[in-house]
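Report on the structure given below.
In this view, the complex is presented without one of its protein chains, the others remaining in place.
So, chain A:
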Amino acid sequence: MASPARLRLFRTTAFRLSAIFLAVFSIFSTLMIGYIVKSTMELLEGQTLEAVGRELDELAAQYQLGGIVRLARVVDLRSQQPGASLYLIADPDGAKVAGNVAFVPSAILDNPRPEPQTVPYRGAEETGGFGRRVALVRVFELPAGYRLLVGRDVSERNQLIEITIRALLVTMGLMVVLGLASWLFVSHRVLKRIDSMAATSRRIIAGDLTGRLEVTGTGDEFDRLAESLNTMLERIERLMEGLKEVSDNIAHDLKTPLTRMRTRVEAVLSGARDEHEYRDALQATIDDADQLIRTFDALLMIARAEAGSSGTAFSTVDVTSVAEDVFELYEPLSEEAGAELTFTANGPAPVAGIRELLAQALANLVDNALKYAEEGAEKPRVTISVEREADVVRLAVADNGPGIPPEDRARATERFVRLEKSRSKPGAGLGLSLVAAVARLHHGALSLEANGPGLRAVLILPAAKEIANAA
């Protein structure tokens, strides 16, 4: 029974790929070896047969001239030459008359066939047995029972082919061994990386969000995967932290008014009161409830805006006309409060967006600006301005209130953050974070700048190409 670890090794992708590769390679190599051997043999055999054929023609001519005697003399002469072909003239009893072949199986001579055939033989200078010599021969029957055998030694050719085949087989064997070794190595290494990744993942799943996958620095595919996963983990960790912070804040900002509400009701119920007191307490309770609802609505809005558009088709909205509407909405209020609200624009400013949300964001900014401008030293002044540039639309609300210190500006757009100084003002502190969420939903940004004195909140939105058709 195989151990689980070994089983796992066989289940890897590396193993499957190696096995497929090996099989394909073996089939291909076998076919190639076969082809090479076959064509080499054909080539060599062709050459041999051609030489034998030539010899036969010449010997036939000699036989025509002087019969068997002349033929025997020529064969003996030729047999002496170095690198000679093989010759044998046998008498009707099979005994050697002339030639350099000492022995061939008698069956060859008994059934003379002119077709080429491969036979074992023994040369004249050899002694005993057949040895390892093989020849390609043709045998002819001569008149009066004599036989003529002509051929060439093919032992060397066969040895050459054998060597070739052996070399190829050894190479193939080596390939298989190397393939197996590399598969073992790769699989082992891959499994080690995967195991380490899986272990880290399990730790993260168990709740340790600070865990990160190992990056070896080789820049291989595992490193790239680990890097992407680490980026993802960082984002998740940030989101989780945000969620925790938000739930802490919700707990604080929703529980505080709820507690206040409960305490008030309890206090009113605990003693004898007149109707007027009951009414006041109930009215105060409704006001608290309304404030809670507003906080809730703002939270939901921010959550939705941050989650991205939920199927609402953006339309082309003219920021200038939105700003003009909001200006007109707030103008009487600011006049009553003794503030100076002004509006400037350098022409239509189309963006792709949702009119309602942009108006709400701007109303929030104007609301805030009017509130804080009153705290300033001078006569409260708030300016709404729309500037259309090449690629962006800047929708700004500037006031001359106390402003926000630079170190607090980034924090000001976070949910629920109400800067220390403004704790006395009404509002759940969600205003600026809601504006920031609307900006993000529109692929823009909210930037808080100094207005010397005061604050300048700028919504930077990507400009749409078409000219606005909104009135």
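Worth pointing out:
Everything below uses one rule, namely that contacts are C-beta pairs under 8 Å (C-beta built on N, C-alpha and C of every residue); 3 or more make two chains touch, one makes a residue touch a chain; residues count from 1.
Basically, contacts and distances are computed from a predicted model.
Missing chain, UniProt protein name, picked from "Response regulator transcription factor", "ATP synthase subunit b", "Electron transfer flavoprotein subunit beta" or "ABC transporter permease": "Response regulator transcription factor".
Contact with the chain not shown here comes from a single listed residue; of A:Q360, A:S385 or A:S447, that residue is A:Q360. Summary of contacts with the chain left out: across A:V150, A:M301, A:A396 or A:L459, the touching residue is A:M301. Screening A:L370, A:L395, A:A437 or A:I460 for touch with the missing chain picks out A:L370. For the chain left out of this panel, the touching residue among A:I27, A:A61, A:L333 or A:A450 is A:L333. Mapped onto chain A, the interface with the missing chain covers residues 286, 289, 293-294, 297, 300-301, 304, 310-312, 325, 328-330, 332-333, 335-336, 354, 356-357, 359-360, 363-364, 367, 370, 426-427, 431.
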